[in-house]
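With one protein chain removed, the remaining protein chains of the complex are shown where they sit.
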Amino acid sequence: MRRPLSDRAFALCLAPLAAVATACPVLVAAFVANNAAPVLVAVGPMAFLGSSHWAPTSGEYGVLPMVAGTLTSSALAMALAGPAALAYGLHVNLFAGRAFATSARLAIGVLAGIPSVLYGLVALTAIVPHLVRDHPPGLGVAVTAVTLAVMVLPTAAAAVDAAVQQVDPGSIVAVRALGLGAWDAVRAVVLPSAGPGIRSAMLLGLGRALGETMAVLMLAGNTVAWPSGPFATFRTLTGNVAVEMAYATGLHRSALFATALLLLVLVTAIVAAQASRTPGAEA
Amino acid sequence: MTPAARDRVARVVLGAGPAAAIALVVGIAWHVAAGGAGAVDWEFLVAGPRSAGREGGIGPMIAATGWVLAIGVGAALPLGLGAGTWLAELSGPARLLRGALDVLSAVPSIVFGLFGMAFFCEALGMGWSLLSGGLTVAVMILPLFVRLTEAGLRGVSSDYRAAGAALGLPRWALLRRVLLPEAAPALAAALLLATGRVLSESAVLLFTAGASTRMPTGPMAPGRVLALHVYQMAIEVPGGQPRATATSLVLLATILVTTALARLAPAAIARLAR
Partner (left out) sequence: MSALSLQGVTVEYRGVPAVSNVSLDVAAGTVTAIVGPSGSGKSSLLLAINRLHALDGHARVRGRVYLGGDDAAGLDDYTLRRRVGLIFQRPTPFPLSIAENIAFPLRAHGVHRAEIPARVEAALQRAALWVEVKDRLSAPARSLSGGQQQRLCIARAIALDPEVLLLDEPCASLDPLSTARVEDALVALSGTTTLLLVTHNLGQARRLASQVACLWPGEPGGTLLDVGPVARVFTQPAAPVLEAWFAGRTG
């Protein structure tokens, strides 16, 4: 019988595919950084990050208001979605009946699949009209944060659900066997052991909020201003890029790439933070 | 407070979480259906837009979406299968690949939009085209394919691997004849989930495939995908919100169908195989 093709040859055939896959993020970072370089060289990273004057026509590229916009809207969104995700994860695993738990999981699954433009559109047509009367134009921090919270909820909730499911059922039973309740089990066993997974879930949600573009574009108002109140219009880093990219040239264009680079750095930091908190997590 | 009382309170308070999720789904679906159902008919689906989209249909947008989907999935599938098989079957340097994919899956879509523009449209000279858009989207869904291929292969019984090894069979023969077919249901689900993801993207495609409302003539032509059309109608065109809602309905229905199929198909395929 002839000798079959060796495993080493097989690995050699797969290797290029795996290599290309590994190269992708590097490629992305490289191109973004390359296009961001001109403006960073011209005005310097300190002026870029530290200045609150964004006036491309006069050569000023300070993104501080947009950083504030991104951080504020994301933090507010997590403040709303985080507790809800935690409540969801604990409830469906420890308090809910089978029918309710299945329905809730299905709901989260559907919510996860809804595109961001759709969330933006629904907020625009269902919420904003009610706000326009008293607080024109109805756009701004409040509606953006709420919509972001709804968008981020499925991501964080599903991750909390997974973390809670990993808890050893035997330890929960042990608490019940002492005549204590499910809530006691939550405090004594579930929160301590699912803690890292839950923190990771929150980071996941935060990462999603930071990177959100379309709904924010539709709801924030996109003025270059500090997010000073619930009905103040503002702009995020993502919105900055989306709004001006169409007509930006030269150094202005480079500044938008620099904004994208900043986003890339932020999310990489979050991924790194997640990796260090979740022991042995799979991709 | 007794444990029982604590549990009663907890059940109600915590129940707000899942209840909110259910209420949101129902509310959103109802809002979109109520607002859009009236405008959706066969003409709407095949005709081109008139009056900047306030009248007419979304035929060209559906075609553009189809192109992007075909190119995106077509490019990502072999790469994803290869990398996923690598992770599941071979013991090479996996950490690097996994780390790379983790980062890739966290990158905001707007950054992909800029990358796609700089790399595919400009550096590779493809211009604003469905091809540029499709390839950019392929990079975005790659982590999903890799993860699901790997999970699918790992889920196949290790008995087959042991038997294959004991018979001195080369890895690739066993993969081709036994392991991959057994993982096929999981791979089908991956395909459908990736489809849902591609359908949701808008910002990425604005910067790579353009926003032209003409029926695309081929992959090198620009086009406007459905999700982007929703945005344009909602924000850029005064009075376009009703049409935006109608388009949303079509988009949402398609995504829901593919997501549902992604959950049901694996079991159905597995049952067919028996």
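Chains here go by letter, A and B, matching the order in which they are written, and residues are numbered from 1 within each.
Just so it is clear, contacts are C-beta pairs under 8 Å (C-beta built on N, C-alpha and C of every residue); 3 or more make two chains touch, one makes a residue touch a chain.
Here the structure is a predicted model, which is why all the values come from computation and not from measurement.
Visitor: Please identify which residue in B:Gly168, B:Gly218 or B:Pro238 touches the non-displayed chain.
Guide: Touches the omitted chain: B:Gly168.
Visitor: For the chain that got dropped from the picture, name the residues of chain B it touches.
Guide: Listed in rising order, the touching residues are 91, 159-170, 173-174, 177-178, 181-182, 273-274.
The rule is simple: only the chains that are shown with their structure count from here on.
Visitor: Hey, how far is the Cα centre of chain A from the one of chain B, in Å?
Guide: 17
Visitor: Inside the complex, what are the residues of chain A that reach chain B?
Guide: Of all residues in chain A, those touching chain B are 4-7, 10-11, 14-18, 20-28, 31-32, 34-35, 83-92, 95-96, 100-101, 103-104, 107-111, 113-122, 124-126, 150, 153-154, 157, 179-184, 186, 207, 210-214, 217-218, 238, 241-242, 245, 256-257, 260, 263-264, 267-268, 270-271, 275, 282-283.
Visitor: Could you list, by residue number, the parts of chain B that touch chain A in their complex?
Guide: 3-4, 6-7, 9-11, 13-22, 24-25, 28, 31-32, 35, 78-83, 85-87, 90, 92, 96-115, 118-119, 123, 139, 142-143, 146-147, 150, 168-173, 196, 199-203, 206-207, 227-228, 230-231, 234-235, 241, 244-245, 248, 251-252, 255-256, 259, 263
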